[in-house]
Every structure is written in C-alpha cells, then in structure tokens.
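Up next is subunit A:
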Amino acid sequence: MSQIKNFTKGFVKENPVFVLLLGLCPALGVTTSAFNGFGMGLATTFVLVSSNIVVSLIKSQIPDKVRIPSFIVIIASFVTIVQLVMEAFLPDLFKALGLFIPLIVVNCLVLGRAEAFASKKDTLSSVIDGLGMGFGFTFALTLLGAVRELLGQGAIFGYSFIQGDGMLVFVLAPGAFIGLGYLIALINTIKKTE
Partner candidate 1 sequence: MKTFRIGGVHPPENKIAAHKPIEVLPVPATVTIPLSQHLGVPAVPVLGKGDQVKTGQLIARGEAFISANIHSSVSGKVLKVDDMIDSSGYRKKSIVIQVEGDEWVEGIDRDSTLVKECQLNASEIVKKVHDLGIVGMGGATFPSHVKLMVPKGKKAEVLIINGVECEPYLTADHRLMLEKGEEILAGIAIQMKALHVERAIIGIEHNKPDAIKHMSELCSHYAGITVVDLEVKYPQGAEKQLIKAAINREVPSGKLPIEVGCVVHNVGTSFAVYEAVQKNKPLIERVVTVVGRSLKNPSNFLVRIGTPVDALVEAAGGMPDDTGKVISGGPMMGKALNDLGVPVTKGTSGILVFDKDESFRKPVLPCIRCSRCLNVCPMGLEPYLLAVLAEKDRIEECELERIMDCMECGSCLYVCPSGRPLLDHIRVGKSRVGKMIRERS
Partner candidate 2 sequence: MAKKESSFVNMVMTLMVVTAVASFTLASVYNITKGPIEMAREAARQLAITMVVPDFDELMTRRYMPAVGRDSLEFNYAYKNGELVGVAVATYTDMGFSGRIRAMVGFYPDGRIVDVVHLEHQETPGLGDKIEKGKSDWSDQFRGLDPSETVIKVTKDGGQVDAITAATITARAYCDGIRRAYDTFSNHVLNDGGSAE
C-alpha cells in the first residue's frame, strides 16, 4: 500500500466513524457543534499519532502478556498530556469536551490502531496511518458537529444564520444518533455509486 493511499483511506473508504464504526462515543457525545467536534478530532489525532510513534519504536521490547497494559499506559500518558495542556491553554474547549477527553484512552480507534498497525509496521507508516485515521476521525466529527449545529442552532462554527433556535433535538442526545445514522447512510450510498 502506498503511503498516500495509506493516508487518504481514512477519509471516506475506511473512515473510522462512518465505515469502521469505531470511537462512536466521542463522535456522538461532543459533536454538539462543529468546533467541538474539530477540537476532539485534533486531540484524538494527537494521541493517535504520538502513541503510534512510541509503540512502533518500542514494540520489540514488550513481552506479549503485558503488551496491552503497556500500550494502554502509553496512550493514557498522551491523553493526560492533552488533558493538562488543554486545560491550561484552551479551558473553554476543555470544559465543553469534558469527560470525553480522558475517555480518548478507551477509544477503540486509538488502541486498535496501536495494536493493528503500529505494533507491526515501521515508524513512518505508523505516523502516516495515525495521521490518516486521525484526520478521518476529525473530518467525521467536524462534519457531524456541523450538521448538528446547523440543524440544532442554525449556525456553523458559531456563525448564526437564523434568528432564534433551530431544531433543539439535534443539540440533544437523539439528534446525535439520528444525525450520525443518516450521515452513514449517505456515505454508504456515495461509496456505492463511486
């Protein structure tokens, strides 16, 4: 697989959210606005790429039985770094994302990629894979956030188009499920016609 393909596959063909259905909790939980989705996506990308690098570097030093705990520790460290840095420098976003920042640690996507990819491939590929998947994740979250923000508040990235409120339901929990459901249906159809 060429590195470019490796990188681009995350956007649509193997999009972690739309196609692989991984990391759905943050995808649903934080996407009340496009910006929140974007922020969460970047945070996840950072963790993904960093832990991919570290894992691919030290993979041969890890005995099997403690492989998963070790990976988890590595990932958790990066998550905590994100947590601390974000709280220090982006306190508003930190508040908005809330519980879902520490939960990056259990995002199936991160651990899955560390295990499936980084623990087997060389560092460069791992980085590219991490970036591709991360951006795909970011793309998905931003898109879902934009849709929900547009329908729920009549705005995108905070810029309002309408007076008053939109359809509140899209800001609330049901809207997350419904929005994602129809987005996946849409992506499926697009993929098929391609």
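Regarding candidate selection, all candidates are chains of the complex that A comes from, given by their letters.
In this section, a residue touches a chain if its C-beta (ideal position, glycine included) is under 8 Å from a C-beta of that chain, and two chains touch if they have at least 3 such contacts; residues count from 1.
Keep in mind it's a predicted model, so treat the numbers as computed, not measured.
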| item | value |
| --- | --- |
| Options 1 or 2: the chain contacting subunit A in this complex | 2 |
| Candidate 2 contact footprint on subunit A (complex, rising order) | 32, 60-66, 69-70, 73-74, 76-77, 80-81, 84-85, 87-89, 91, 152-153, 165, 168, 171-172 |
